[in-house]
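== subunit A ==
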Amino acid sequence: MSAATVLLLAPLTPLAGAVLMWLSRRRPNVREAVTLATAVVLFGLVASLYPEVAAGGRPKTEFGELLPGLVLAFEVEPLGMLFALVSSFLWIVTSLYSIGYMRGNNEAHQTRFYIYFALALAATVGIAFAANLLTLFVFYEALTIATYPLVAHHGTEEARAGGRTYLGILLGTSIGFFLLAVIVTWNVAGTLEFSPGGILAGKAPPWLVGVLLALYVFGIGKAAVMPFHRWLPAAMVAPVPVSALLHAVAVVKAGVFSVVKVVVYVFGLDLLAASPSPEWLVYVAGFTVIAASLIALRQNNLKLLLAYSTVSQLSYVILAAGLLSPLALVGAVLHIGAHALGKITLFFAAGSIYTAAHKTEVSQLDGIGRRMPWTMGAFAIGALSMIGLPPTAGFVSKWYMLLGALQVGNMVAVAIIIVSTLLNAAYFLPIVYAAFFKPEANPPAEPGPAHGRGRVALHGEGGDAPPPIVIALTVTATLTVLLFLFPGAALELAGQLVEKTR
Partner candidate 1 sequence: MIEAMPPGLVLIAGAFLLPATSGVARKALVLALPLATLGLVWSIPDGPALTLVFLDYTLTPVEGSRLGRLFATAFALMAFAGGLYAVNQARVVEIAAAFAHAGSAIGVAFAGDLVTLFVFWELMIIGSTLVIWSAGTDSAYRAGMRYTLVHLFGGIVLMIGIIGHIAETGSVTFEAMHADSLSRWLILAGFLVNAGAPPLSAWLPDAYPEASPSATVFLSAYTTKTAVYVLMVGFAGEGVLVWVGLYMVFYGIIYALLENDMRRILAYSIINQVGFMVTGIGIGTQMALNGSAAHAFAHIIYKGLLLMSAGAVLHQTGKRKCTDLGGLFRSMPITTVCGIVGAMAISSFPLTSGFVSKDMIGQAAGDQLLALVWFLLAAGSAGVFLHAGIKFPWFVFFQKDSGLRPPDPPWNMWAAMSLFAFLCIGLGVYPAPLYAMLPYAVNYVPYTSAHLVFQFQLLLFSGLAFFLLLPQMKRTLTLTLDFDWFYRHFLPRLCRAVASRGSETRRRVEHATMTRIRLVLEPFFRFHRPEGILARSWPTGGATVWVAVLLAVTLVIYYWQGAR
Partner candidate 2 sequence: MSADVPKDDAHKHWLVRTKTIRRLWILFIAALAVTVLFDFIVDRHGRFGLDATFGFPAWYGLLTCVAMIIGAKALGTVLQREDTYYDHE
């Protein structure tokens, strides 16, 4: 199968899967099997592109001309390859998790849920492989719309309000700023093609470069740079697998991915470095990193805490990209993957707690680690990754970000990373402590915890969550550690990206 065929099939696979899911809507087992199978096929397709990309190839295919000179086209470059790999793989895990979660909580409208999930993945793949800004924008908007039904899934007043905020901010920023930026870019550069080194060099006056950068950074609302971050906590009304999708697999990653892609392939590091004041991006992102962490520190709702943590972590990527140093860029790219794995683990754990113990607040988690050792063990690993401690993936990305910050001598960025590390520890570690070291407030009647200390009690009364959930979060937690031990493939891709832009 040629690479072009694979590229064509990649977004079509989830679409076909969605149709099959609709057809099998009356038979949940078949429907879920279809979901899993589609996810596996998609990952297979994406993974099959890796050797060529790793060897320096850039498979591409064109779908047609939307407007004169503006084509819808795919081209796989390292950054998109990494993003596609991460998201398509995590879809498999998330699907597995969803099965356990949706059934465990008797959620309504499950078919709609799976279908829109598949559609969201199709859009994500489109974003990852987009060869130009127009294609990126098209799939970016598609992703927003495909995820709306997932966010408003419960249909309650609260869910609808959350959905409104979600849609309002994401579409608002993308149409108000992002589209404007795209059109201005088109007007100035005469092309929207992503190309290493950028397309604006020599064509845009410095003041316009600054304006465009602002339009892109704030227009790509999925990156959740303050003050356009509110959609993320608002979207927490959704079921947990959706939060995982938003935070780890697709949506926010699509945001930071787009920002990095624009910085690298539309502006080019050199152009930005030469523009009048490129540091403002570091400051804005740094402010978001710190402020979101401070807000997270005061949250009692676990999912909200995680949401603000995401806001903070996303701006790490923006900050790293804003440093305009190749090595920091490697850090940014790695962090997309590292945060995806870590945060999905955390969300899986949150959902697992909700499914098995129906607890949502941090203050309710005392002693839960003894009852749910796998869940909270995974949570601890995810938390370590957020803090950036070895042996987790977050360490590797932090390493490169600091390397980049020191390379360009940006001490503000260094200070931000220091403070943020401490803040991350300050709001994650108490949860780990409470889970493992505090006595449980109302232990279940069964004499589980006291005797089974350190033992694994799977899915018993008062035990851990259903097996699909536990498997899913164990897999992601393991991967968080494995990405630390074997970052080779990710580094290879990031390295290629940097070489091309240097």
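Selection criteria: all candidates are chains of the complex that A comes from, given by their letters.
Quick note on the criterion: contacts are C-beta pairs under 8 Å (C-beta built on N, C-alpha and C of every residue); 3 or more make two chains touch, one makes a residue touch a chain; residues count from 1.
Everything quoted here is computed from the prediction, not taken from an experiment.
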Single touching candidate for subunit A, where 1 or 2 all sit in one complex: 1
Interfacial residue positions of subunit A with respect to candidate 1 in the complex: 384, 387, 389-391, 395-396, 398-400, 402-403, 406-407, 414, 417-418, 421-422, 425-426, 429-430, 433, 436-439, 453-455, 487, 491
